[in-house]
Structure formats: C-alpha cells, structure tokens
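Beneath this line is the structure, given in structure tokens, with notes to follow.
In this view, the complex is presented without one of its protein chains, the others remaining in place.
For reference, chains read A and B in written order, and residue numbers begin at 1 within each chain.
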Amino acid sequence: MQRAVHDRGGWPTDAPIDRSEHELADWELRTDALMGALARRDLMNVDQLRRGIESMPPEDYERASYYERWLFSIETRLAEAGVLAPGELDARLAP
Amino acid sequence: MSYRPGQRVRVEAREHQGHHRTPAYLKGKTGTVERVHAAFRNPETRAYGSDGLPEQPLYLVGFAQRDVWPDYRGRADDRLFVDVFEHWLQEAQ
Partner (left out) sequence: MSDHEHDHDHPPIADGDEPPAAARVRALEALLVDKGIIAHEDVREGIDWLVSRTPADGARLVARAWVDPAYKERLLADGRAAARELGIDPGPAPVLVAVENTDRVHHMVVCTLCSCYPRGLLGPPPDWYKSLPYRSRAVSDPRGVLAEFGTTLDDDVELRVLDSTADIRYLVIPRRPAGSEGSSEDELAALVTRDAMIGVAQPAAPAAARS
C-alpha cells in the first residue's frame, strides 16, 4: 500500500526516541496562534493545515521542524486563497 | 450508523490520493468495533475548502496487534485502537 511521507505508523526505523524537550520559542507560539487566528476568521481549517503539511516534498518534510511545517502550510493556504501574492512575503523580508 | 460494538469490520485497502486519515498500515486489516463515536465533518473534503458535510460516522476499531504486524513483539492479546470513518469500513466475517 502506497504511503505518503507523513503516514508514519510502522515506518521502519532504528532511530531511538530523542526525549529531550524544549520550551516553545516565541516564533513557534506565534505560528501556532497565527493558525488559530486564521481559523477563527474561517480562512483556514485544521484539515487544510494538515493537507498543506502533507504536500511538502518528502525530504523537506523530514528535515523541517514541527512549526516550520505549519508555516509552510499556512503560506501555501494564504497563497491559494489569494491573500498572499507570489513573492510578497519574501519581498517583505528583504533588507 | 451502520456498525455496532462487537461487529467485525475490515478497513478498505484502497489508494486515496490527497488528504485522508486512514493510516496505510491499517488498510486491508480486519478488526472489531469497540466504540461508536458521533459523526463528524469529513476531513477529506474539508481539507480542500468544502464544509465537510454530510457528517460521517466515526468508529473506534480495535485490532489484534499480531493481525496488523507480521513480526509484532509483545503479548498475543495486545491491541491497537484507531478511529476510522464509516466510509473506510466494510462488514467482515
């Protein structure tokens, strides 16, 4: 049975479970809260969030941290909704 | 709600392009309905901008671990429980 990169149940692995923990950074809390804000305004729902995450190229999905995946999905959704124009966020970040 | 607690059900072994919440490891496996949950909006369509209606019945289905994994290491009566939507289930023997 075909499986997508996020579908991990029983995925063969010898990797130990890294039990170290970190307190969520400001930017991570912000990403989480941004999703909530968009959801309350009916611009994005949790199923769209998951779908966007699942659409990441597999190598990117595996390399990205948890909230980096969320941000990818949020940007994907906002572009799809026409809220963000292509390159608009990059232009905002450029020095 | 088509299924009742105690009923044997099989998870459909079909490919599904796009967002869905039935894990690959479960497709084609047979288990027993443990619990009948309420019905919920369909994530497969909500993920693409639909309202997800009509709501789909959701079940907690229990599987013998040794029925899911060929080389399962544990007790014979260990079980795995997964929430599965009705449209992914069929009656089984």
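Just so it is clear, contacts are C-beta pairs under 8 Å (C-beta built on N, C-alpha and C of every residue); 3 or more make two chains touch, one makes a residue touch a chain.
Every value quoted in this text rests on a predicted model; they were computed, and no experiment measured them.
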{"item": "Selected residue (touches chain absent from view) among B:9, B:33 or B:82", "value": "B:82"}
{"item": "Chain not shown, touching residues in subunit B", "value": "21-23, 25, 35, 37-38, 40, 43, 58, 60, 62, 65, 68-69, 72-75, 77-85"}
{"item": "Positions on subunit A where the hidden chain makes contact", "value": "6-13, 15-22, 24-27, 29-34, 36-38, 40-41, 43, 50, 53, 62, 65-68, 71, 74-75, 78, 83-84, 88-89, 92-93"}
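Basically, only the chains that are shown with their structure count from here on.
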{"item": "Of all residues in subunit B, those that touch subunit A in their complex", "value": "13, 15, 18-19, 23-28, 43, 46-49, 52, 68-69"}
{"item": "Footprint of subunit B on subunit A - complex, ascending", "value": "1-4, 7, 9-10, 45, 47-48, 50-51, 54"}
